[in-house]
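Every protein chain of the complex appears in place save one, which is left out.
Right after this comes chain A.
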Amino acid sequence: MSQSHRHVVIIGNGISGVTCARHLRKMDEGVRITLVSGESKYFFSRTALMYVFMGHMKFEHTQPYENHFWEKNRIELKEAWVEKVDFTRKSLVFTSGEKLGYDSLVIATGSKYNKFGWPGQDLPGVQGLYSKQDLELMEGNTRENVRHAVIVGGGLIGIEMAEMLAYKKIPVTFLVRERGFWNKVLPKEESELVGRHIREHHIDLRLETELKEILSDDEGRVAAVITSKGEKINCQFVGLTAGVSPNIDFLRNTDLKVNRGVIVDEYFSTNLPDVYAIGDCAEFEKAPAADRRTIEQVWYTGRMHGETLAYSLCNKPVPYRPGVWFNSAKFLDIEYQTYGTVPADWDENQFKNFYWEHRGGKVAFRMLMDLEGKILGVNNFGFRLRHEVLDQAIRESWSGGKVMARLEHANFDPEFFAPYYIEIQEAFKAEFGGHFHPSKKSFIQKIFGAKV
């Protein structure tokens, strides 16, 4: 164990900052670690805020570590908002006027939700959903007298917000600029699958429709929106979910080099010595891999950033080398996972594409392959796949046939669930051939298992 007495201050106690702090402590007994957050004293899982709103959990359930964890691991928690950073004196200035010195500074301030200058975007009753404070605001905004709500922007937070409002039995109109739900990420079929499911939940999904203006009532609260199609929709709540961007306004116009986010290299170093940035607020000079963006705004990448930087801060610098991409989400009742590279669109002449959809329209599997038939990535909806197997398959460029041959092993659904993999294997074999035999139902599965 290396020992040091320097003071590492981390601004932000989200998954990136907390992972960094935890790994720092694991590797260095002596370093002094301070986590700064004005949002919440204790780390919580941001992705779980919706469940608090819907009564699935209490806020304390979203906290992955018990409160004594931090003291036990000597991670100091500073509950404060940072107003500015004095990079020359190596000191933080809090809104209270208080100061805190550091030897190394990690900026992990996450994101804020986008507003695109819509008229009326700051009216009471109009909000996004990112922070704990946003959740509390939303609870207040939807407590009473909301007869209709409009959500603007078709991404993951938008559909979460729609589900939250549906819990309150508030009818929702969901405005999506694109031709399909989340179709900058999802291919057409998957986007349509989710779109159908949104409508099945009685959410009024309006594709190719943008927000033009938000109108207020006499008391100055939101009363209606005007869409790009000129329609006026009366509503008492507007959710702004058109993406997020790095939360770094307090760092603009300083010596720190920023663009959309804080500019970092592959070691998460900024242009200033002893200052690093990780998570949603970091912007790489160069994308970490061909299929990755310069700003990574996903839980998993935040965690990897934090782990990698901690290693660099304690040992010899380690460049950020993410492995095979993966992600997941849940669209109302339909689970989604993705492994490797499946873009929203591709050149049919450059790739082989296999898509299977269950006749019920809620379960789907896509595998994208190169021209030699080697796997590049998969999307799976409505059933679960084993990360370990898909990671290995993509890393080792298995042929599509080999992936199919091992699909039963890759299946991660609970016991007795419908063996969709058999239909998938049969469909693949019919389309591409291959030297494998589709799996057979076991005796137990035939008697007790769910039907495909």
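Basically, a residue touches a chain if its C-beta (ideal position, glycine included) is under 8 Å from a C-beta of that chain, and two chains touch if they have at least 3 such contacts; residues count from 1.
Heads up, the rule we're going with is that contacts and distances are computed from a predicted model.
Enquirer: For the chain that is missing from this picture, which UniProt protein name fits: "4Fe-4S binding domain-containing protein", "Nitrite/sulfite reductase", "Glycosyltransferase family 2 protein" or "ABC-2 family transporter"?
Expert: The record for the missing subunit names the protein "4Fe-4S binding domain-containing protein".
Enquirer: For the chain left out of this view, which of A:Asp122, A:Glu200 or A:Asp217 touches it?
Expert: A:Glu200
Enquirer: Out of A:Met138, A:Met304, A:Val378 or A:Ala405, which is the one that touches the chain we can't see?
Expert: Candidates A:Met138, A:Met304, A:Val378 or A:Ala405; residue touching the omitted chain: A:Met304.
Enquirer: I'm checking contacts with the chain that's been left out. Which of A:His7, A:Lys26 or A:His148 qualifies?
Expert: In the full complex, the listed residue that touches the missing chain is A:Lys26.
Enquirer: Determine and list the chain A residues touching the chain excluded from the picture.
Expert: Touching the missing chain: residues 15, 23, 26-27, 45, 47-48, 51, 54-58, 61-64, 66, 167, 197, 200-201, 299-300, 303-304, 307-308, 311, 318-324, 326, 328-330, 332-333, 335, 337, 362, 384-388, 391, 412-418, 448-450.
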